[in-house]
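This report refers to the structure that appears directly beneath it.
Missing here is one protein chain; the remaining ones are kept as they sit in the complex.
In this document, chain identifiers A, B and C correspond to the written order of the chains, with residue numbering beginning at 1 in each.
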Amino acid sequence: MGSFKGHALPGSFFLLAGIWWTGKFSLWYATRKNKSLGSARLASRASQRRVEVIESSLILFFSFVGMVGEQFVANGPKLHLYNFADKHWEQLHIWQHTTMYLFFGLAAIVSLIIHTTEAAPVALDRLMLAIAFFNEGFLFLYHLHGRAMLDVHVHQLLLYAVFGEGLVAFLEVFHRGNIILELLRCTLTLLQGSWFWEIGFVLYPPSGSKWDMDDHNTMMFITMCYSWHLAFAMLVVAVLYYTVSCAVRSRLKRTPPMEMGLLKPRERDVESEDENL
Amino acid sequence: MGSFKGHALPGSFFLLAGIWWTGKFSLWYATRKNKSLGSARLASRASQRRVEVIESSLILFFSFVGMVGEQFVANGPKLHLYNFADKHWEQLHIWQHTTMYLFFGLAAIVSLIIHTTEAAPVALDRLMLAIAFFNEGFLFLYHLHGRAMLDVHVHQLLLYAVFGEGLVAFLEVFHRGNIILELLRCTLTLLQGSWFWEIGFVLYPPSGSKWDMDDHNTMMFITMCYSWHLAFAMLVVAVLYYTVSCAVRSRLKRTPPMEMGLLKPRERDVESEDENL
Amino acid sequence: MGSFKGHALPGSFFLLAGIWWTGKFSLWYATRKNKSLGSARLASRASQRRVEVIESSLILFFSFVGMVGEQFVANGPKLHLYNFADKHWEQLHIWQHTTMYLFFGLAAIVSLIIHTTEAAPVALDRLMLAIAFFNEGFLFLYHLHGRAMLDVHVHQLLLYAVFGEGLVAFLEVFHRGNIILELLRCTLTLLQGSWFWEIGFVLYPPSGSKWDMDDHNTMMFITMCYSWHLAFAMLVVAVLYYTVSCAVRSRLKRTPPMEMGLLKPRERDVESEDENL
Partner (left out) sequence: MGSFKGHALPGSFFLLAGIWWTGKFSLWYATRKNKSLGSARLASRASQRRVEVIESSLILFFSFVGMVGEQFVANGPKLHLYNFADKHWEQLHIWQHTTMYLFFGLAAIVSLIIHTTEAAPVALDRLMLAIAFFNEGFLFLYHLHGRAMLDVHVHQLLLYAVFGEGLVAFLEVFHRGNIILELLRCTLTLLQGSWFWEIGFVLYPPSGSKWDMDDHNTMMFITMCYSWHLAFAMLVVAVLYYTVSCAVRSRLKRTPPMEMGLLKPRERDVESEDENL
């Protein structure tokens, strides 16, 4: 990307995704925990599906916009890959970003199919997410040749969050609905988002005053800064989780529970299937 | 191997294996999911065993052909390992390929024994497969000394698929019959197969025009290309899975289910044993 | 820290924590094992909670003291991060230590919340502990640039204990109450504590006679020494575990079991919830 905006954009995207996921998983967990109070009406299986479908559609939309945007902005490669006249590759870093978006788009498509039809096993959405993150990290890993020390370092730190998130998503294939893993994934998403912003500020400081790219002390500061971002992400997740939990409980106390018998038997089967998977 | 054909051959083998496995596991998963519709007659335990036996026999046959072929082609070492006259090793890379085939052959023999007798625990076939892939990756890892940068790079990328597949097969020892892991293994097999072809095209281009072996941009393109191969492999698996699922369901709807009581009690025991393992 | 005391202090802290945890987990395990003898009165769920609350409060207190102490001792940075006059970072290593304490403090806060309210899932305390250890190891990892060979080596050895402990704590998220993992964590805590003392003795020998920082034999000795510390830590854990087990059993034999029916139903639910998680 090579610009402040180029890092702020995906950063904002991940920040939004992190906040949204934290809210979603907190709500569903609170719903499951307070089942005896009739919380099913707050997040029934049907409404959960609807939420997943909307979420996947949005991710798909943004991935598509990202792919098209990167390719067709002013200096974009416009789907050309190799310049045969001058014998050089056309802006490979933009092609790499396109590829990253592509995998998130594929994950969204699979998630859409899973939650609108019964065609595929539910756990597949987490596998696709894991693959999308591993792919992102993998491309970043071979992205950094021959840059300045600090430039390499800030991107390497990003990789901890990216690969960590891929690993957590893969664990969720086997431990679906484990709130600990879900919140950990949310935290790492937020960390990734805020660190993209940090990279923007460090490499393309809007104030104009450049950082010293090869000072060892600056690298030590940046490393520590990464820890602070993690602490900040954990704080945001904690506050969101607490707010949602309180909201659910206060709302359940105000209104009496609906009869459980009114649930259609079909719906309950699906619900338990999802939990056991 | 050192030739286009030498990479296209194992590539084709893995492509075929990937397609075959995708079809097999999709069919069995669809069968298990639609049990209530009497799908057992599409893939009864007995027929599943027969399929496994045929598959293992084929792998054993091709491994044997591969071993003999590599040794006795025109320039092969013909089972000679060390030339005492000239004091040098005889074509070690061919011996390495022979060793790779050997381990796949061993895996096939164990699979044959497991599915024709009751002598060994069922999960052993996945362990042998995992060992065969780890061995392949291990030999490739020490295969690459002193080659050009691009040559090393394309083989290193191959290792991600090989070791990844070994790991997934090892996980299947504990999670046998998990469709997510099975499809992931199919995907990685296809990826390996198509990447062997890619290696052939890059290192021994049939068109004759050589690639620049030390251009950093070419390496970045190759890395991205690997992602595309992965996306392509996922697409193939998805299409195959979907086709098989639809075929099973449409066939089950046309014919009424057979009486379950006709199954011999013996057969049902075996089936559940396999699932619980 | 750069002084003997600076390493002895955290060392003592980890040694105390290791001994305390060994006692606690041994007691609870003995209690669970001897349930039939009415051992619940030795460590009822309510008393367990009280212990956890006290432990977390102490950790929180010491983390806070550590943070404030590091910042405001004679040469501390006093919360200043960057010296704009001289354009250099203010004592980054002290800021790093502050950050390490911060994460242990956060873990303690979360543990306090979990054991005083019902707001969060119980397994979260282990995740926070795992994150605190990973963060500690992560900061140490980027701490060592440009030091003498022996200095780097002794800190690298420390990382085995730190990351090992993080991993074990993460595994406990899924296997809570597994005595093997708990004792392993205790062992690694003791190892970490005694190794901090060893680092102090090696880098800042109180006797004054310096070690040869670049002798290969000294490095080999230090490596072996690490193994001995591990053996010693295992011995301490074994002795403590055995003592507690004997004490519990001898005490249970002297006094007849209380009626189980006297337990409030509420309390028993909570207990089983914790075990199943």
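Here is the rule we go by: a contact is a pair of C-beta atoms (placed from the backbone, for glycine too) under 8 Å apart; a residue touches a chain by one contact, two chains touch by 3 or more.
Being a predicted model, the structure only gives us computed values, none of them experimental.
Visitor: Using the touch definition from the header, name the shown chains in contact with the chain that isn't displayed.
Guide: B, C
Visitor: Touching the hidden chain in the complete assembly: which of B:65, B:79 or B:120 does that?
Guide: Final answer for the missing-chain contact: B:120.
Visitor: Who touches the missing chain here, C:109, C:159, C:179 or C:213?
Guide: Only one listed residue reaches the unshown chain, and that is C:179.
Visitor: Kindly note down the residues of chain C that lie in touch with the hidden chain.
Guide: Residues of chain C in touch with the missing chain: 29, 160, 175, 179-180, 183-184, 216-221, 223-224, 227-228, 230-231, 234, 238, 241-242, 245.
Visitor: Of the residues in chain B, which ones touch the absent chain?
Guide: Interface with the chain not displayed, on the chain B side: 81, 88-89, 92-93, 95-96, 99, 102-103, 106, 110, 119-121, 123-124, 127, 131, 135, 138-139, 142-143, 145-146, 173-174.
Everything that follows uses one rule, which is that only the chains that are shown with their structure count from here on.
Visitor: Applying the touch definition from the top, give me the chains sitting in contact with each of chain A and chain C.
Guide: Per touch definition, common to chain A and chain C: zero chains.
Visitor: Of the chains shown, whose Cα centre falls closest to the middle of all protein Cα atoms?
Guide: Centre-most chain by C-alpha means: A.
Visitor: Specify the angle of rotation obtained when superposing chain B on chain C by their C-alpha atoms, rounded to a multiple of 5 degrees.
Guide: About 180 degrees, rounded to the nearest 5.
Visitor: So, what's the distance in Å between the C-alpha centres of chain B and chain A?
Guide: Chain A and chain B have C-alpha centres separated by 32 Å.
Visitor: Roughly how far is chain B from chain C, going centre to centre by Cα mean, in whole Å?
Guide: Distance between chain centres: 45 Å.
Visitor: At least two partner chains per residue is the criterion; list those residues in chain B.
Guide: Residue numbers touching two or more other chains: none in chain B.
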